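The complex appears here minus one protein chain, its other protein chains still in place.
Presenting chain A:
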Amino acid sequence: MSGDTNPRQTWHLAEEDLRAYDRGELAPPLLWSADAHLAGCAECRVRLAGLADPAVLDAGWARLDAELDAPRPSLLERLLLRCGVADHTARLLAATPVLRRSWLLAVTAVLVMTVAASDALRQADSPTLFLALAPLLPLAGVALAYGPVCDPAYEMAVVAPLHGFRLVLVRTVAVLAVGLGMNGLATLALPGYGLRALAWLLPALALTATGLALTPRLGAVLAPALTGGGWIALLAVAATGRHGDATLPPFTAAGQGAAAAVAALAVVLLVHLRDRFDFAADRTAPTGGPYGGTP
């Protein structure tokens, strides 16, 4: 609506129509008539402004104000917003390096190759190569989601009022959801193994929880590296003692039970150590390139 009152304006909107218009309850064709009239009648616009609830008007302006400079959300953010995630949480997740396209493409490529190799070999009772690798991907993803090495704004995040453990949890849940989802899709590509192809799930949870629980003491790089190394060493030892094509112990029922127990213990330890995430994981002075943090 623009301009002053048309000098040839000879009529004005009725009070009750204006109120209905303000409430959004005026129906066509009266609504179209009111729209056209308000565009040319400053007097009726003033009357309409007088009817509106100031609090509602202020809220409307605030909403408009907020949208003026709002950056265009990334694809990931738009997806999260569509899923009902709050806008501030979506922004926190958008700053998670491993939720970006390059990481997701790399993980997809690794999974496709591993599944193809496992399917092609089909020598053993279970797709060992896939089961060995799949738990490492969520571990690596979570490790790369937080910490001075991968989060360029880590130092600012550490001293912010938002509790460090909360930020870790938000990102862990998001990365786990994506990582486990991708692993799950890869599992579907190995239908010949049935449920045995899902034997990566509990080890994945155990490794991720253990890596996180060790982070306050060992740092954001060493903790997941040692955890992943331990997993590989365990598999190597198990493979050495294997008889024929038997399933490796970590992927048997007993092994799955042990993985569940380790995961539960690590979660308890993690909760116990939650305040340790309130400080920088690395006590040495940070170094970085022009964007910081990047080694």
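Please note the rule applied: a contact is a pair of C-beta atoms (placed from the backbone, for glycine too) under 8 Å apart; a residue touches a chain by one contact, two chains touch by 3 or more; residues count from 1.
Note that in this section contacts and distances are computed from a predicted model.
Visitor: Which name from "ABC transporter ATP-binding protein", "Succinate dehydrogenase cytochrome b556 subunit", "Aspartyl/glutamyl-tRNA(Asn/Gln) amidotransferase subunit B" or "2Fe-2S ferredoxin-type domain-containing protein" does UniProt give the chain that's left off?
Guide: The correct option from "ABC transporter ATP-binding protein", "Succinate dehydrogenase cytochrome b556 subunit", "Aspartyl/glutamyl-tRNA(Asn/Gln) amidotransferase subunit B" or "2Fe-2S ferredoxin-type domain-containing protein" is "ABC transporter ATP-binding protein", the UniProt name of the unshown chain.
Visitor: Which of A:Arg91, A:Arg196 or A:Arg242 sits in contact with the chain that's absent?
Guide: Candidates A:Arg91, A:Arg196 or A:Arg242; residue touching the omitted chain: A:Arg91.
Visitor: Considering the complete complex, identify which of A:Glu15, A:Asp35, A:Asp53 or A:Asp275 is in touch with the unshown chain.
Guide: A:Asp275
Visitor: Based on the whole complex, identify which of A:Pro71, A:Gly84, A:Gly194 or A:Gly241 touches the chain you can't see.
Guide: A:Pro71
Visitor: One chain isn't shown here. Among A:Leu162, A:Ala246 or A:Val271, which residue touches it?
Guide: Of all options in A:Leu162, A:Ala246 or A:Val271, contact with the hidden chain holds for A:Leu162.
Visitor: What is the set of chain A residues that contact the non-displayed chain in the whole complex?
Guide: These residues touch the chain not displayed: 62-63, 65-66, 68-71, 74, 86-88, 91-92, 94-95, 151-162, 167, 275, 278-280, 283-294.
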